[in-house]
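Omission of a single protein chain aside, the complex is shown with its protein chains in their original locations.
Labels run A and B following the written order; every chain starts at residue 1.
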Amino acid sequence: MMDPLPDVRRTAGALVCLLAFLAAPVAAPVAAQSVDDLPPVTDTYALTDARVIQAPGQVLDPATVLVRDGLIEAVGTDVSVPYDAREIDADSLVVYAGFIDGLSHAGVQRPESGSDDEEDGNEAEVDPGDPPTDRSGIQPDRSVRSFLAPDEKTLEALRKIGFTTGHVVPEGRMLPGSGAIVQYGGASAGDLVLEPKPSLFAQIQPADGYVYPATDMAVIATMRQLFREAARRQNLQEAYRENPDGRRRPPRDPVHSALFPVLDGSLPMAFYADDALSIHRVLTLQRELGFPLLLAGLAESHAALESLETADAPLFLTLDLPEEPARSAESDTIAADTTDRPSRFYDPDLRTASYRDVSAEAENLELRHAAERKKYLRTAALLEEADLPFGFTTREADAGDIRSHLRTMIEEGLSAEAALAALTTRPASLLGLDRRLGTVEDGKIANLVVTDGSYFDEDTSVRYVFVDGRLYDYASESEEGEVTGEASAVVGTWSYTLETSQGDFSGTIEIEGDASGLSGTFVGPQGDEQDLQSVSWDGTTLSFSVDSPQGGSATVSVTVEGESFDGSVSGSGQSFSISGERTRSPDR
Amino acid sequence: MLSASLSRRLFLLCALLLGLATALPDAATAQKEPGRQGVFALTNAQIVVSPTDTISSGTVVIRDDSIAAVGSGVAAPNDAEVIDCSGQTVYAGLIDGGTRLGIEEVGSLSETQDFNEIGEVTAHMNALTAVNPNSVHIPVTRVHGITTVITEPSNGMLPGTAALIDLHGYTPRQMHAAGVTLTKLDFPSVGRQGPSDDRSPETIEKESQKALDKLNEVWDRAERYARIDSSVTAAEGRRQPEYIPAMEGLLPVIRGEQPLMITANAASDISVALDWAEERGVLDQVILSGAMEGWRVADEIAEASVPVLVGSVMQPPSRESDRYDRAYETPSLLRDAGVTVALRSGKTENVRNLVFHAGFAASHGLGKSGALRAVTTAPAEIFGIDDLVGTVEAGKKANLFVADGDPFQPTTDVQHLFIEGYKLPLENRQTKLRDEFLNRTPGLSE
Partner (left out) sequence: MTDSISARLLRAVGGVPLAVVLATLLAAPATAQDRLRADAPDDWLIQDATVLTVTNGTIENGDILVRDGDIARVGTDLSAPSGAEVYDASGEYVMPGIIEAHQHIAISNVNEATNQVTAEVGVGDVLNPYDIGIYRALAGGVTTVHVMHGSANPIGGRNETIKLRYGVTDPQGLKMEGAPRTVKFALGENPTRVYGQGRDQQPRTRMGVEQVIREALRKAERYAEAKEAYENGERDRPPEHSERMEVLAGVLSGDVIVQCHSYRADEILMLMRVFEDFGIQDLVFHHVNEGFKVAPELAAFGDDGAGASVFSDWWAYKFEVYYSTAYNAAVLTENGVNASINTDIPGEQRDMYLQAAKTKRYGDLTDDEALALITINPARQLGIDDRVGSIEEGKDADLAIFDDHPLSVYTKPQRTYVDGVVRFDHEEDPDDMRLRVDPEGTVDLARDGYDRDRRKSCLKGVTFLQATESGLTLQHSH
């Protein structure tokens, strides 16, 4: 189960259908052709004539960044391009340090649903009041390292918008296990890990399926129990080590032992807490038990600012923001202004009078929701104003929304400089990685983001990302396929034959649409359907990509001549021939 | 305020005196005396004839089941048992516009619940059938001056008919007050069904629309059923419609012979219900019940001339954003808009708290006489029996009580109670438990 990377070449016979092929590992989806299919020839790169943001507010322009052996070898205005470098003309491009994700599950392979058989099978035998620790969500002895997969989709999506490193934690309930500092790119799971055990992940999250702890309060009580019993066991073990004579062997178990470094103060508890109540609860628990703390989430830190100011913990703010509901106020007058009876005792923004006029009342209440939403949009700015150093966490955010959320935060008062710091230098120092990451300086790990403008401009795209000196090329990628040829020449149903080392397979491809865009479906040999992505057609070449449900994707590029085509399918470092004929067209 | 022990002694003394006057051997048997009719003269009483008309001192004569005479100059008839009511006040019996009295005994025991027949459309069910005249709750309720209540079924959209019952009698029929029967319609709701309902707004809207479609479908059929049924009666040789009990149950409403009590609480539900009733041509039969958010659409309700049974009054508001006391104000906001307002407790075991609901409504805008009206004359008018009950006037049914103060005040005690002329003992299981255990014997000894 933990091996999500079946080797297509070793898998036998019928299993080698096209979808199995698609499921094969794809290190860099679209860049595969340029980087992975052929040996890259060199891993030395020179980005020349670039605008280099070495750190927030620290710019070299124009300058050259030289990458070699996974490190930044040189940065400067007078760096010459060595003989072995692949030169990338970065005129009009901007180079940033790779972004660092303060807490996420990127790269963590989720077990397939249904495969977790123990839950169904043993349910009846579990005493809800005293379940085994793993059912309670108490798994501090696990490590996220055993769940990492380099082709996991979130990790790919985050890398594409510039995240190159993250503090990755396992999924689970109250104590899911220890995290790792993970590079968001690499050939193997082992490659990804930069630091093996920076934290123990925790959250106030009751157990699944109504067993103990079924409530937040029981989770908190369980944390106390675990810490205090761990302390007792640690003492017993130390005493035993010093003098085993005539003593009973102290109890030993992986769960309590996993907490020893936390008790020593050498391993922080990384808590995820989004709402104000959870933030307060975690801070209270921390004051009580005295563990080193890292806090992520913090969506409602605007409502817990005073407590956060006194907390001694690295902070990572969520990149998720509340969505505007379907029914929302049009106007942006703050609801607070609508009361006719201001209070001498409470803050004015509490007051919203309701009226007998039902629609006016509704409008008023919607305004209050809008004003509340505003607080979340402004939270990052607020943390900056309060001088609280913070990074970001992507855990609850969709990668596709992150850039627009960053823009919103900046519109609401976060300085672009602080935003960049929160993506680079802040998390580097908060996670103790600042000697290796966070800036574009020689000697640092070559984690870079190269864009064609300011990262915070809407029109800017990410062109290249370097992780550990490994290039991910997004320059040639166009999100939408382009249709310049006569659409009717390809629309319809095509039957295809795919020639692989394991034999030939056939299926159909449906294409529909017109000059404004094409779309379609790829039907595998066993009838499985996948949507076509980025369908392009220029009158000669038809190309599109297909995502595998297991992760990864394949690119299909064929030359169309009349009613037949010929071309190739490539992905995961392989390429196969494909040919086909149209069996149904618009005029038939 | 008298100390408890002193007032107990007084009570005993009064009982003894009363016992002597009525030639009964002692107080203990007096407590067990069942209700009895006769001729009674309540003398030297302040008489609240109606919420707006008070006689400062006078006599009320009760003969058999009716009030024979009321006035300051009225003399006690020779055959009357005279009850001196100096310092006390006579009020008309209070009416609760919505309860489950008699059809539910213990809240958690379904074996004791007869208000909730299975089925969405069970308009042929009659609450009166299942009224238990010996329910422990009935005497617990009436000692507070509450003489008459609506008892109503629920569960499903058309759960059956509610009945107006007097809180004395040995058969449901004896209790049925003036034959008042209302068909109940629990209108499809867009509100949340209590604090644990976490359906999305979209789901709620969809489900309530579905329920409304269903209601229209049922009503279409009921109208068709009534039309065919009428035409069969009109001419010979026509074929009866297929017998459908629920449709049969709706006939009196469709024919305009029976009121339709619509339960609706959310503002939009009320609006939709009024529109629906107008479309269906039953608006003039409609009595609205619940109406928690009626204040939001008070003008619409007034416009439709639909009376409202509001309540319960003492409950939190319908939305977190509403004022904490909005439910207390609802009766007055509706009354101010021109709506005829009566109160309902919505309870079984604590219908007795109707008096406090009225007190809260009074202090929140309704005023004392407005609140009294909402539990006497207004419900009498709404149920079409204002010629029979609701006031202390000659010719009316002798549903009345005598209290030593304002009936809504917790400090007040009811002294005498008459329902249909029956003088009823002011006892119930709760008072008996008090009597038995106040000074328990044996006490602490093992």
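Convention: a contact is a pair of C-beta atoms (placed from the backbone, for glycine too) under 8 Å apart; a residue touches a chain by one contact, two chains touch by 3 or more.
What you see is a predicted model; the values in this text were computed from it and never measured.
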Options A:Ala381, A:Ile402 or A:Ile578, residue touching the unrepresented chain: A:Ala381
Touch with the omitted chain, as defined above, among A:Glu306, A:Asp459 or A:Glu561: A:Glu306
Residue among A:Ala149, A:Val168, A:Val211 or A:Leu319 that touches the chain left out of view: A:Val211
Sole contact to the chain not displayed, among B:Gln37, B:Asn132, B:Ser369 or B:Thr431: B:Thr431
For subunit A, residues in touch with the removed chain: 128-130, 205-206, 210-218, 220-221, 224-225, 228-229, 231-232, 236, 247-248, 250-251, 275-278, 280-281, 284, 300, 302-307, 322-328, 332, 334, 339, 341-354, 361-362, 365-366, 368-370, 372-378, 381-382, 385-386, 411-413, 415
Interface with the unshown chain - residue positions in subunit B: 1-5, 7-8, 105-109, 136-137, 154, 189-198, 201, 204, 265-269, 292-293, 312, 314-316, 318-326, 346-350, 352-353, 355-356, 359-360, 362-364, 368, 408-413, 429-431, 433-434, 437-438, 440, 443-444
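What we mean here is this: only the chains that are shown with their structure count from here on.
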Subunit A-subunit B separation of Cα centroids, rounded to whole Å: 63
